[in-house]
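Report on the following structure.
With one protein chain removed, the remaining protein chains of the complex are shown where they sit.
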Amino acid sequence: MLLIHCPYCGDRPELEFSYGGQAHIARPSKPESVTADQWVEFLYLRSNPRGVHAERWRHVRGCARYFNALRDTRTDRFIATYKAGEAPPQQSGSTP
Amino acid sequence: MVESATARSLEFAATRWLRPLPPAARCIFCGDEAAQAALVAALGLPGSAANCRAVSANGRSLLWLGPDERLVLAPADQRQSLSAAIEAATASHAHSLVDVSYRQVALELHGPTAVRLLNAQCPLELTATAFPVGMCTRTIYAKTEIVLWRTALESFHIEVWRSFAPYLVTLLGDVAKESGA
Amino acid sequence: MSECRGKGGVLINRNLVVNFSFDGRSYSGFAGDTLASALLANGVHLLGRSFKYHRPRGLLAAGSEEPNALVTVVRGNEARSVPNLRATQVEIYAGLVAHSQNRWPSLGFDVGAVNDWLSPLFPAGFYYKTFMWPRFAWHRWYEPRIRAAAGLGRAPGGPDPDSYAQCYAHCDVLVVGAGAGGIAAALAAAGSGARVILCDENGALGGSLLDERANSQGGSDAAIWLRTALTQLAALPNLTLLPRTTAFGYFPHNMLGLCERITDHLATPAAGVPRERLWQVRAREVVLATGAIERPLVFPGNDRPGVMLASAARTYLHRYGVRVGSRVVVLAGCDAAYGVALDLHAGGIGIEAIADVRTGAHLVAPAAIAAARAEKIRVVERATVLGTSGRLRVNSVSLGVVAADGSVSNAGTLPCDALLMSGGFTPSVHLHSQSRGQLQWQADAGVFVPAAAAENERSVGAARGLEGLQQALEDGTQAGLTAAKACGLTPHAYSARIAVQEYSTRGAPGALAQPGARTPAKAFVDWQNDVTTRDLQLAMREGFYSIEHIKRYTTTGMATDQGKTSGLNALAIIAGSSARQVPEVGLTTFRMPYTPVSFGILAGYDRGDQFDPVRRTPMHACAENLGAVFEDVGMWKRAWYFPQRGEDMHQAVARECRAVRTGCGMFDASTLGKIEVVGPGAVEFMNRLYVNSWNGLAVGRSRYGVLLRDDGFVYDDGVVARLADERFHVTTTTGGAARVLGMMEDYRQTEWTDLKVWLTSTTEQWAVIAVQGPRAREVIAPLIEGCDLSAAALPHMAVARGTICGAPMLLFRVSFTGELGFEINVPADYGAAIWEAVRAAGQKYDIVPYGTEAMHVLRAEKGYIIVGQETDGTCTPDDVGLSWAIGKSKPDFVGKRSLSRPAMLASGRKQLVGLLTADPHVLLDEGAQVTATAGQVAPMKLIGHVTSSYRSEALGRSIALAMVVDGRARQGQTLYVPMPGGDLPVQVTAPVFYDPQGARLNG
Partner (left out) sequence: MQRFSAWSLLKQAFGSHGGWQPQWRRATPKPAYDAIVVGGGGHGLGTAYYLAAEHGLRNIALLEKSWIGGGNTGRNTTILRSNYLFDESARLYDHSLKMWRDLSQVLNYNVMYSPRGVLMLAHSVHDVQVLKRHIHANRCNGVDNEWLSPAEAKAFCPPLNIERNIRYPVMGGALQRRGGTARHDAVAWGYARAADALGVDIIENCEVTGIRRDAGGAIQGVETSLGYIASRKVGVVAAGNSSVVMGMAGVRLPLESFPLQALVSEPVKPVMPCVVMSNSIHAYVSQSDKGELVIGAGTDAYTSYTQRGALHVNMHTLAAICELFPAFRRMRMLRNWGGIVDVSPDRSPIIAKTAVPGLYVNCGWGTGGFKATPGSAHLFAWTMAHDEPHPINAPFTIERFREGLLIDEAAAAAVAH
């Protein structure tokens, strides 16, 4: 069970959270005007990296807020968590 | 008929370490900081609640649930007046006030075994330093969501949605039985 | 008890005799004995049969690494039996009943042993090469026989009556293993103020400290130190001591799983006490002091009962006062074996010889040899084993001597009743490796030791390859202090000293030198899975190169001991046979659990009714009193139908439907999800989310809302009321409540942060009583105050506040039945009282409570869909006839863009229609398929399926809803529903069967 740092509540057990998938995928503001390719990208295409992943979590059994995290999918180690709307923190040097 | 119904919030036989708390007035208040400040004033509380903390005064309590979400608790007879007072005091701020007096019920877990009983199925660290008196949070107990609020070193106020309450009480009972509490 | 019990034994209490039985024979031992030590004390050496060849097997070890001595322990009856327990870990109690396994008819005479004779036919992987002819024979003939032969013990024979507990714990420092290293670490950390948990899989704490020879005063320095240390530990308030507790798994972010065995060692556990407890410990820092496991030697005939690890013999002697034999030959692959020989010798056990199997002169410590010779123990240097004899117990060993050129000369046969071996010790790196910590090959010691950690964790003492007690103490101390410091505490100086005579535990893994000639005798590497050197070599001959392949082809390391004693030997043999270094061969993955853990602790409290919360509505008891049958919908119990005396489901549902259509029915709708959407942004929020337009919805009015996902498919639906300018009361399906709220929060918090709007679940705030039918108004009117129920004041889809019997009420004029209908929302506490009040008021109109089944029939007659029944996640609003709900002028809503994808617009989509069977008495099966033509054979061209099918009381015939390709254009056509008994012709109709104009609604 992961230990996840909620930017509002601190370190909390994974059981209190729900996973929200890849972060920073903005819903097109005018969906009607995007192309089929752009729409399929928004709906379905995911980076799914083996490495650092920017992703969303919701502290659903806690403060109920969505926030973002950088996690290395090779180790499940969290590099950072940050509030929704904030830019991901700069990572120093190469990925771990 | 209706009067007796209102008193029936949570039914189970109190034990040495667990008792049902009486019905209460409850509402969920959401809004930004300014709205929250107005709320605190309306409730007559000394200050607002920090993250994961509760403040109480005059029988009213304000529990921080999320950055813009608070749970207000007050004696049951304030059900009508409380909402009205809050609405009046916060009218100039965008906010949401929803009465949840009946959505959930409360119980109190107390005594030297309280932490152990909780930790049987609640994954939080509940030492007095990690979870001091006055701390409150939504969390889980096995498969039910609860609001857990430490009101004294050995006393916890628990809010649980009403349909989950029998599950919670039964489970606490099972856990207590096995550990001889 | 026989002469096998000598003096000493720090763990047994000779004043407490304990009687037990093994394979039906009674024995006695002492309190503190394990089943293994007690049987040995009784001279029983044959404890089991091997998996594949059914070879007689005795004890190899004394601890949790034991591969051979697996037994079934039965407590009372079959339901309380546990197979495959290691006799070395079973603590005896009065009345213990244990059985050997995998043998028939008896342990001494096992028919299955023919496999041993036929073993040339059963090399590794033989089953992949044969049993293929004739084609179906594998499943019909061969497999059942193989299965019957395989398996070890029998599964328990009935529902387990015991309970299992669980808990979460947090600590600063978790120390695994209470040997010298672990105890020192715990004392140091706890002494520095850290909250410490110290666990050990054994009942007695002390680890190797318990294995030290007593001095002339009757105790060892180690034992004295241990006693003091345990007293200190017990006195520390910030330390939790967990004996009989195995750390079985190391999970991410420093969480470990511990299995505490609470009652298995007790003769009569107190009632209600759980059998075991799962601890999920989140530790800031972890110290792994898990020690090391001795390696056997691989030589022909190394699996006879009586062939045993040297350290095990020492453990049996010092902990239990048990002599493993009276004429012992010790095969020394490391100096520590000399220590064992000397200890046994001092304990009065005859040592026939020490055969030192090391061939590099520099490997042998002269001091060890000198010490042995000083005690007149014969030492054969550069020895090897040519074979052993003895059927149910070893009775001799033939030794050879390896010359410098590698040739082997016969050195004679020594009689013996125990053959002890030591190939050196393998650090227990299991948990470190599970945590994804790295391992490093230590070539000089021939072992892997922990390298870089992946978690806040460090290994100490023998677990990281350190030799010696004092080193372990110091290492443990240091680790305890470091861990405390890492927790932000000030380390508190602590030091411990014990002086004991010790010999090096370094060895070289692998097989003993073998004479050139092939002997038929097998040299076992993995005892439990019967894997021999030859099996490993065969795998390599067949091209299996990766250790992972060799493991799987030969099953080495895959038995219930997970290769604790065999792993490194297998690696060394593979390396040796393929001209590779051990690290090149590499390790297989260490996985949890360290030793097997029962399903029971992992299931814990999730049992019976408590498996999942049972959610009941405020009116549940009312329905129960009325004899309702309930169905599970999500976690909710919903009243399904209310059979009256003698009625079956069909009759009850027909009566309930009739009542609603002709008089009045009442229904508990409390489980519907309810969400209050409040704030200045509420209207815009609803506009963006739902397909409908909400601008025009007046306060006090409601509307049927449809929610899509952004992929354009119907996700949920429900009535949405506008309670105030900035306040909506949204209802969802029962099962959808949580996920709809989750989806709303997602858009609210992460997409539309411009909107000031908030969401609050009110599902449980309200009890909801639907009163439906032509007499509905008359029924409720007398109870209600403060609101005008007339059709003019409260038309269909209007919402009003008022009171009912004095209780506050939110009243919806809605109908899911097609009749005049109201949904009375009252605060949940009032639900039962109001239910009874309505029922009382309805008596004179013959009001009938109806359940979900009647509700389904009634709505189907009206063609109202149920999300999840008509839809299955692949339906657009248009597919199910809901285009009318879409706010056409809205620029966007969730899912809108997807609706313009080509496949969503193309013809050939399934659409909602009604189906009427040619024979009105025929009821279609829900889920039945639809074809355009009759008489098709599989694979048919399917054009649709029946989603709902009921006997309609109102229409006096069966009706069905279906999703049919281009269905709306097929109205009037005859289609076919192919059933096993033939095609059923059906006519396509509109999906509304009853009151298509909706006149009754507006009554």
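Chains here go by letter, A, B and C, matching the order in which they are written, and residues are numbered from 1 within each.
Please note the rule applied: a contact is a pair of C-beta atoms (placed from the backbone, for glycine too) under 8 Å apart; a residue touches a chain by one contact, two chains touch by 3 or more.
These numbers were taken from a predicted model, which means no experiment stands behind them.
With respect to the full assembly, the chain omitted from this view is in touch with A, C. Checked against the hidden chain, the listed residues C:T560, C:T671 or C:S693 yield one contact partner: C:T560. Among C:F131, C:W441, C:Y747 or C:Y845, only C:F131 touches the chain that is left out of the view. In the complete complex, the residue from C:M940, C:L955 or C:A990 that touches the missing chain is C:M940. The chain omitted from view is touched by exactly one of C:Y93, C:F251 or C:F425, namely C:F251. Seen across the whole complex, the unshown chain contacts chain C at 51, 79-84, 120-121, 123, 126-133, 135, 138-139, 143-144, 146-148, 150-160, 162, 164, 249, 251-252, 255, 257, 280, 436, 518, 534, 538, 541-546, 548-549, 552-553, 555, 558, 560, 562, 589, 591-593, 596-600, 602-604, 606-612, 614, 631-633, 640, 711-713, 868-869, 872-874, 898, 901-904, 925-929, 931, 936, 938-940, 942, 945, 978, 980.
Although one chain is hidden here, its contacts on chain A can still be listed: residues 1-2, 14-15, 17-19, 21, 36-37, 39-41, 43-50, 53, 55, 71, 73-76.
The rule we apply is simple: only the chains that are shown with their structure count from here on.
A separation of 28 Å divides the Cα centre of chain A from that of chain C.
Touching of two or more other chains is recorded for residues 1, 13, 64-65 of chain A.
Multi-chain contact residues of chain C, defined as those touching 2 or more other chains: 280, 282. The touching residues of chain B, counted against chain C in their complex, run 1-2, 4-9, 23, 28, 30-31, 68-69, 94-104, 116, 119-125, 127, 130, 142-144, 161-164, 166-167, 170-171, 174-175, 177-179. If you check the complex, the residues on chain A that touch chain B are 1, 8-10, 12-13, 15-16, 61-65.
Across the complex, chain A is touched by residues 251-255, 280, 282, 436, 454, 710-711, 742, 745-746, 749-751, 753, 891-892, 896-898, 900-901 of chain C.
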